[in-house]
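Below is one structure. I have some questions about it.
Note that one protein chain is taken out, while the other chains of the complex remain in position.
The letters A, B and C name the chains in turn, as written, and every chain counts its residues from 1.
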Amino acid sequence: MTTIKDSVHDHIEVTGVAADLLDTKPVQRLRRVAQLGTVKLVYPSANHTRFEHSLGVYYLADRALAHLGVEGRQAERVRAAALLHDVGHAPFSHNVEELLHRRTGLYHDDVGGLIERTELGDVLAAHDLDPERVAGLIGGDGQYGQLVSGELDVDRMDYLVRDAHHTGVPYGTVDHERLVRELTFVDGELVLAEGNVQTAESLLVARALMNPTVYTHPVARISKAMLRRATERLLDAPDIDPAGVRRMDDPALLVALRSNPETGAFAERYDARDLFKRAVWVEYDDVPDRVRELDHEEVRDVETEVAEACELDPEAVIVDVPAEPSMKESTTEVVVNGDVRRLEDQSPLVTALRTAQRQQWRLGVYTTRAATERVGTAAADALGLDIDGALVSDVRRRAHTTLDEFTTEAE
Amino acid sequence: MTTIKDSVHDHIEVTGVAADLLDTKPVQRLRRVAQLGTVKLVYPSANHTRFEHSLGVYYLADRALAHLGVEGRQAERVRAAALLHDVGHAPFSHNVEELLHRRTGLYHDDVGGLIERTELGDVLAAHDLDPERVAGLIGGDGQYGQLVSGELDVDRMDYLVRDAHHTGVPYGTVDHERLVRELTFVDGELVLAEGNVQTAESLLVARALMNPTVYTHPVARISKAMLRRATERLLDAPDIDPAGVRRMDDPALLVALRSNPETGAFAERYDARDLFKRAVWVEYDDVPDRVRELDHEEVRDVETEVAEACELDPEAVIVDVPAEPSMKESTTEVVVNGDVRRLEDQSPLVTALRTAQRQQWRLGVYTTRAATERVGTAAADALGLDIDGALVSDVRRRAHTTLDEFTTEAE
Amino acid sequence: MTTIKDSVHDHIEVTGVAADLLDTKPVQRLRRVAQLGTVKLVYPSANHTRFEHSLGVYYLADRALAHLGVEGRQAERVRAAALLHDVGHAPFSHNVEELLHRRTGLYHDDVGGLIERTELGDVLAAHDLDPERVAGLIGGDGQYGQLVSGELDVDRMDYLVRDAHHTGVPYGTVDHERLVRELTFVDGELVLAEGNVQTAESLLVARALMNPTVYTHPVARISKAMLRRATERLLDAPDIDPAGVRRMDDPALLVALRSNPETGAFAERYDARDLFKRAVWVEYDDVPDRVRELDHEEVRDVETEVAEACELDPEAVIVDVPAEPSMKESTTEVVVNGDVRRLEDQSPLVTALRTAQRQQWRLGVYTTRAATERVGTAAADALGLDIDGALVSDVRRRAHTTLDEFTTEAE
Partner (left out) sequence: MTTIKDSVHDHIEVTGVAADLLDTKPVQRLRRVAQLGTVKLVYPSANHTRFEHSLGVYYLADRALAHLGVEGRQAERVRAAALLHDVGHAPFSHNVEELLHRRTGLYHDDVGGLIERTELGDVLAAHDLDPERVAGLIGGDGQYGQLVSGELDVDRMDYLVRDAHHTGVPYGTVDHERLVRELTFVDGELVLAEGNVQTAESLLVARALMNPTVYTHPVARISKAMLRRATERLLDAPDIDPAGVRRMDDPALLVALRSNPETGAFAERYDARDLFKRAVWVEYDDVPDRVRELDHEEVRDVETEVAEACELDPEAVIVDVPAEPSMKESTTEVVVNGDVRRLEDQSPLVTALRTAQRQQWRLGVYTTRAATERVGTAAADALGLDIDGALVSDVRRRAHTTLDEFTTEAE
């Protein structure tokens, strides 16, 4: 047994298969993968890693299993999955995940191959656990997969509290101890027990408030877009293997970007926190449907077109079209008067938060400070944005509506 | 100057008129008035007082004034009002306020007379401050009255954070430092500056989550209803002066209730936390309009009628009809794109929370454990509640829907 | 089972005999006994009660028992003792304990009679637990009594953390979770396991820093001395029964002091926080041995003598001679290299803290602000204090040496 001190959950006892998994390279690597990628450029204290988060998820899973009365092999499997649920993350966590998916076909929770290929599989086997079933749990399969990956998974409970603790933003402070205690299975579905509509709402609200304040803070979005663009250039280099990049840690990717001539300029900007600025920042309803549906290549074409129109290097223009708003927590199920009900059928908050989320959605175009005006006009033109005369300033005026804007240095 | 250590805001420096007000009896009395009345019967750590809260409000007012650039006499007046804003509270804070209002015509923020009558007026005068204007600020008058009593007052910011700290319920954890920094005046209205729709929403959400979990928790409501009923009996005693009761502190009222033969039985129950149970617990839509509009005397008539029907002592039945749901924070104003807008026009959350609040509304009828069934049936009958066959159990089924139910001992 | 939310330990599950004990009057009474007596006059947030502390001690005992592998009847007995360990406290906790001991022969942990006389005994019996053995554990008897009352008891771990939380003074923040995990029995002695000299030291240091900052803060000492004096007068009244006073709660004693003509003046001062001031404040080495050894009656004689010399009412002079410094934690035992050793033999800190404690010891004489000079001189004379010429001011100069002086209003 290993006892580890954690700044969020205090002492965490790691036992059984988890104690052995802890000493493997894929788990130790998570010490060098930032939990929130470039968010640290907005909140300087947000340097926490996937490693401590994985320990936290392991801890909450263990508590939840105890409350649910799950024991033995089944429980060991879930604990292993909890500790391993993030081993598949690329450097900088979600920041370059989509990009690597296009090149490798893998998302961060596609870990079957990784477990099989590495010592992880051996450790699991030594504890008589089937690697495939553990990988399945990480992907959310089966009744117990819901604990690891689902609307009520302990992953979410840990990261909300942990991200709040490390950013200093209080909104994520959910009552995780209560949540873990109130989990129950009804007909194989993981739900919150009677009397917890509000507990479920608080989880939803925490997520909804953390989103624009932390996860999609504009400065985090800009730096993430820059990192993604630079990593894409890196992947275009002749001797670079996407699978290898996926298994790098943050320091390795950062140094690789510094070393490569195509990406050195980005690395220099990143190191100096000399970020692009917003040239366009438009609300959902002002963006034509077809623009929101552009695929990756089409977006790159627009970037090239705008850069050319402005006589800029193509690297100097980034068009950032977020995915359609969605809200996984809305399907959370709660027992109400003895029946299992979806939270969205029970709580008026779900619809409201969905609307709020859509109101917060923004298409962004980023470029160097000097070029914002030119690029703004050209991009609005290229994208067919419905913005009259006072184009950029109008866009700007709306920018501040629903954002927490710390570290205004970046604006 | 006096420096006081506070468990919420750390060091609080009290200067000028506030330092002198601190040493007066009406302010010191607040050390013995519980901030949350009977809520301590639900959350045993919630023993904080109006005194520490008043210091907190003073502290936040002082910070807000600094950010707003208000100085001199005007600022002193606001600081005095902040420290004094609760001196008019009756014992157990809001618990018996309505009752005493019926007998004295005064609410807790009607403090003009109190300031005039006591040393408070002298201290204000010695600092060249007009007692009437200070009393006016406490009532919310004028531009600066909004800081002390309004949708964005510092009172609310302190109590949410303080009540969360002392109950252990994390939902009230608003970012009070940010709130205080973002206050600004536009055309004499206190509003949140540009970029704070979300900051305003977080305040609203905190209030909405704390409401059913803490402020209107059913056990708090039952014990409050019992306290109110006992205090009413006490006021009916020949030699009791309502104005005197209003100026008691918690220990005095408690001992008075123990000593009076009419209320001794209640005091014994209160001391042993041997509370009434719910006989009826009905949602808003199942209560006829005319029942929701019953005045105090009519409610007492129903209680008597039900008690008689069940051959119980009239003291054994309490009908508890809460006021219509309302949401003061919804009129909060925020600057959006340079215009001042009402939060309810800007945020879809306001309507949702209003709906949620109405969903949480419950009419309650309370009695001894043994009599719940009988009283339930009789009360449903007397009130004309639209509950078919399985009357009480049906009512019961709904009871748990949206409540956090700690200390189930009381249920 | 009852789950209670605590502001220190979060959710506390109360089960078995403890759940039944919770509903008894002697335990519920602890909701109305302040944990730190008059310390709230120094730290306004320190309104926590013996009730929440008792829950905390129960919680830590339960955790310790789990770590120690103690189960069944034995564990139930310890849990009962943990929850009941403070039921014998008089109002205002330790403040009037010595005084009541002189009249009743009982200290707060003499609870055998109380358990026998009240429903507590019945509840214990119903759970097949011997009341006498539970009372014995509270008194520290036997191997398991050390968990409830001893150098390493969980009582201490809870109150240091809880008092720090509620006063806002960070010094009491011990690592209680680590302490509980490292407890072990060696030859029937409760000790800290190998590798915990420092853990033991941290407990000692926390106590040593909390002492003068919180527990013996001069303002707390003055108000406590005044309360003690007034209670003594109350006990002299013809119809007052010391055993009855011992079973009062704080509100009852406070109102009794207000009502009694002999003590009404004190109560008025207390309510207005209009406290006596220091007339004499002398270090240990400047006080003759025979003065430090004066018994209660002799001290009262000195008070009378000084009052007469100054032509003051005898109530206006209080001589406060603290007990000899002692340090229970110094006998803590720790496993070092496989042997059980006393902390004082292992840690140089023990001697240092003992010296520091003696340096902080002060004899105080208190009186009204107007009389401090006169009383100071007369008292120095009566006590034969070795203070040359500049008597009182000299005494004053030393006063500030080692004190944290918040709320200077009282000085």
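Criterion: contacts are C-beta pairs under 8 Å (C-beta built on N, C-alpha and C of every residue); 3 or more make two chains touch, one makes a residue touch a chain.
All values reported here derive from a predicted model rather than from experimental measurement.
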Specify the residue from the set C:D20, C:D62 or C:E201 that touches the hidden chain. C:E201
From the listed residues C:V70, C:L349 or C:L383, report the one that touches the chain absent from this view. C:L349
For subunit B, residues in touch with the removed chain: 3, 10-11, 177-178, 181
Please give every residue of subunit C in contact with the chain that is not shown. 169-171, 173-175, 178, 194-195, 197-199, 201-202, 205, 209, 212-213, 336-338, 347-349, 351-353, 355-356, 359, 397-398, 400-405
Which residues does subunit A use to touch the chain missing from this display? 2-8, 10, 19, 22-25, 28-29, 31-32, 40-41, 43-45, 47-49, 51-52, 55, 165-169, 249-252, 254-255, 258, 271-274, 406-409
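Note that only the chains that are shown with their structure count from here on.
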Taking each chain's centre as the mean of its CA atoms, which one is farthest from the centre of subunit B? A
Quick one: most central chain, C-alpha centroids? B
With centres defined as the mean C-alpha position, give me the subunit A-subunit C separation in Å. 51
Centroid of subunit B to centroid of subunit C, CA atoms only: how many Å? 34
Which positions in subunit A are in touch with at least two other chains? 178
